[in-house]
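With one protein chain removed, the remaining protein chains of the complex are shown where they sit.
The block that comes next holds subunit A.
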Amino acid sequence: MPSPPPSTAGDASGTQGKVTPAGRSTEAAARQTVVTTLVAAAANGFWADFHSFLERLPVPTFVGVLATGVLGGLLLRGRGPAGVLARLAGRLGPPTSKMRDWFLAPLSQRPRMAKALAALRRVLPTVVIAYLSVASGVVVILGVWGASQGVSALVRWVSSPSCADPRELSVITAPENVDALRDAAAAYTDEADGCTPYRISVGAAPSAAEMSDGFTLGWCRDDESFPRLFGRRPDAWIATSTAEVAHVRRMQSPLVSSGQPCDGMAGGRATLSPGPSVAGEQLIVAMLAERADDLKNLPPEQKGDKTLADVVGAIRTRLGMRLVYPQPGLSSAGLIAAARLVGLERPEDTVRSVASDDSADALLCRFKRMTKAEKQGYALLVPAHSVQEYNSGEITNEGCGGMDPKEPRLDEVQPPGMPVLDYPFVDITWPDENAPASRDESAERRLALGRFAGWLAHKHPLFGGPVQPPALRSGADELGDAKDEIARRLHRVDLQFLLDVSGSMSRLLLPTSEALPEIRQTLIEADRLSLSTFWQDKDEGIRISDPTDKEGASQLGRFVGRFRQERSRGRDAPLSNAIDELGRKFGLPGRSVVVVTDGGPFGAEGIPGRAEQDIVRALKRSSSITNLYILVFGHGGCGGRFPQPERPPGSSQHVVCAEIEGGQSPRTGTQAVASALNRAIFTLRGWS
């Protein structure tokens, strides 16, 4: 390689066509720049690709590097097909050498660099021999091990005709979609010939807030009681809409989570990757056919120009119906409905529209139990498929019963501008899936989920065909904003829990305390919570504890912790005495009291048959208690007392008794108590 003279400073403006020393210097500098840039770019790109390739190999990186080296060696030195690179290099050798010299020229111009290159050439054979021999050793030992594994697998396969355990996959979706998804998952797994490769379990997704907690805390909540999962840890989530995914992602933060992460579980925060839409439908307004006819038959001037606001307004004002949707804090469909309507209605309409039901199915189930006269007053804002399932009697959750053939069906009304539900298939990746021992299994799991998502999207959409997600404003959280707006519109409630802690409540305190965190989404920030307990001591008579300090909704965890410290003691105390005593402890009026009892205090009244009158008298004597909501565990626990919300004569106070069905069951206790508490808070909010 000719050694160019050292460059010197000089006139940079050389004559065109004649290379001067100064011109050569400029040329060398330019070439050096080009070479450096090209080499850096090529090396960078190559390394990124090579690294990515190594990560995908089913062996550790260092083994991958060695194996690649061995393979490269074979291609360079081998004979026959393996020597293809060598032959190619032989043909391309001379021009390649020239090119190499041209590229390396700028480096060779520097004496130190030239020396280094020469030294490198001298040690290269030794380095190559060392490298290949180490690589060969690794390949030999891993080859022997791989062969033994293969033989072992073959023996197992021959000796046992049984299939391997199917891979367990878990998908969650909103409660009203669970049945349809279960059917689809069964149909998908049934398509496999022979051995079933997957077992897909389908579960009901919790509320958006709980999901964001779960995705932040490793799907496990560790409170002062015991660590527990939010159910089986999901591998995928079929959200109700893309907006819901955005909402949950925005809430995913350790700072806003309501619980503590479980130590060592799942490894922390999950990554949500929305995939294809696997269904498409709209929210619709459902009402009895005769009411739908009434709506159709309204004169044009009363219908307005048929925008969504007009139709909603006509339903409320012209038909005098109550338009309701499931509770936005607990139901994704309810939240999407609320987000669409909240800007079109007055605050008092919002208050009347938010139902206590935690899902579209729960709302429809409650609707089914209503009398026909009651049903005529309701219009339900729910997903279209839920109405179809209602009409075909397919909403048969435990406790919901079936469908009487004489039961009137629901008609669908589809005003323009109703929200589209696009049901994205969201892949969930947990941090511990990247652990070395889990990586291969996780990759297989991802692959299986991808296939299932594709099958749902292209072959078996859940309801209607997949749709394009509605455009979201960048960075906006429309659902979160709607939730905040609804919270502003709802009336605050000052809740005083009055807990019966007599001995017979010993089995019921646990399900009650476990249910309390579930009311979080029913509370608004302005609500206040406080706790008192009552019992009868053998020596000291009726005892009632001082109300605890008022806690806001954001301090629910502290309130629950306080609640969990309660232990049963003593015997039943008369409820009327407890109300008297509690009323004296309060200062200002406006308290709503929620009594939680097993009904024993009714029997402890002076004359048990007159418990109702005694309680009403005690309530009237107390100027600080505005409303009384008595929750009694067990069927028949109220004994027919205060079956409907009522006002004692001459009083503005309200009182009602509700039974917690199934609340004594350890299997359904928490849910039953949580539902009853949510209904109580809704009722009291309505009275506030």
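The working rule: a contact is a pair of C-beta atoms (placed from the backbone, for glycine too) under 8 Å apart; a residue touches a chain by one contact, two chains touch by 3 or more; residues count from 1.
The rule is simple: contacts and distances are computed from a predicted model.
Missing chain, UniProt protein name, picked from "ABC transporter permease subunit", "Fumarate reductase flavoprotein subunit", "Extracellular solute-binding protein" or "Regulator of SigK": "Extracellular solute-binding protein".
The chain not shown here is touched by just one of A:A105, A:L132, A:V413 or A:I542, and that residue is A:L132. The missing chain, though absent from the display, is touched by one residue of A:S273, A:T429 or A:S442; that residue is A:S442. Only one of A:M99, A:M113, A:I141 or A:A289 touches the absent chain when the whole complex is considered: A:I141. Residues of subunit A in contact with the chain left out of this view: 60, 62-63, 66, 73, 76-77, 86, 89-90, 93, 121, 124-126, 128-142, 145, 161-170, 189-190, 192-196, 199, 201, 203, 220, 225-229, 231-233, 235, 262-266, 392-394, 396, 398-399, 401-405, 432-433, 435-438, 441-442, 445, 502-508, 510-511, 538, 567-568, 570-572, 599-600, 634-636, 661-662, 664-670.
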